[in-house]
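A single protein chain has been omitted; all remaining protein chains appear in their positions.
The block that comes next holds chain A.
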Amino acid sequence: MNMQADALYPKMYLYRRVVQAKLFIDTHYHQPLNLDDIADEAYFSKFHFIRLFKSTYGKTPHQYLIAVRITNAQRLLKSGMPVTDACYTIGFDSLSSFSALFKRLVKQSPSAWQQAELKRDAEIKKAPLNFIPNCFAEMNGWV
């Protein structure tokens, strides 16, 4: 089927390279990545790459990398990891720049966000029925 898509869309190979670069960011976000590495990975010149990436994903590769890091920080914070550890694990080397970026994107500080999430998870564990629409719970015999 890939061959079929390739035959229909001659620019498919370009998409493939942009997507590979995106997947590269998705899996290597915690490493000290720079744009040249990512553009090289996709066999593009830097500026051509930024333009294509942005037209595909609506974000520059750098903006996208930050978004992936913050999303992964949220995942780690939700698992209970301390803010400082989460910051270094996702590839930031400064706690203050991590906190500032997190706050800008999530609209809450990392610790406030973490506390709220952990509190909600504890409440779900304690009283799951409060989080399930009653009709579904009744239909399944859970109440």
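Methods note: contacts are C-beta pairs under 8 Å (C-beta built on N, C-alpha and C of every residue); 3 or more make two chains touch, one makes a residue touch a chain; residues count from 1.
Simple rule for what comes next: contacts and distances are computed from a predicted model.
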Protein name as given in UniProt for the chain not displayed, "Chitooligosaccharide deacetylase", "VOC family protein", "ABC transporter ATP-binding protein" or "Putative siderophore transport system permease protein YfiZ": "VOC family protein"
Given A:L23, A:A100 or A:A116, the one touching the chain that is not displayed: A:L23
Footprint left on chain A by the chain that the document does not show: 1-2, 4-5, 8-9, 11-12, 15-16, 18-20, 22-23, 56-58, 124, 128-129, 131-133, 136-142
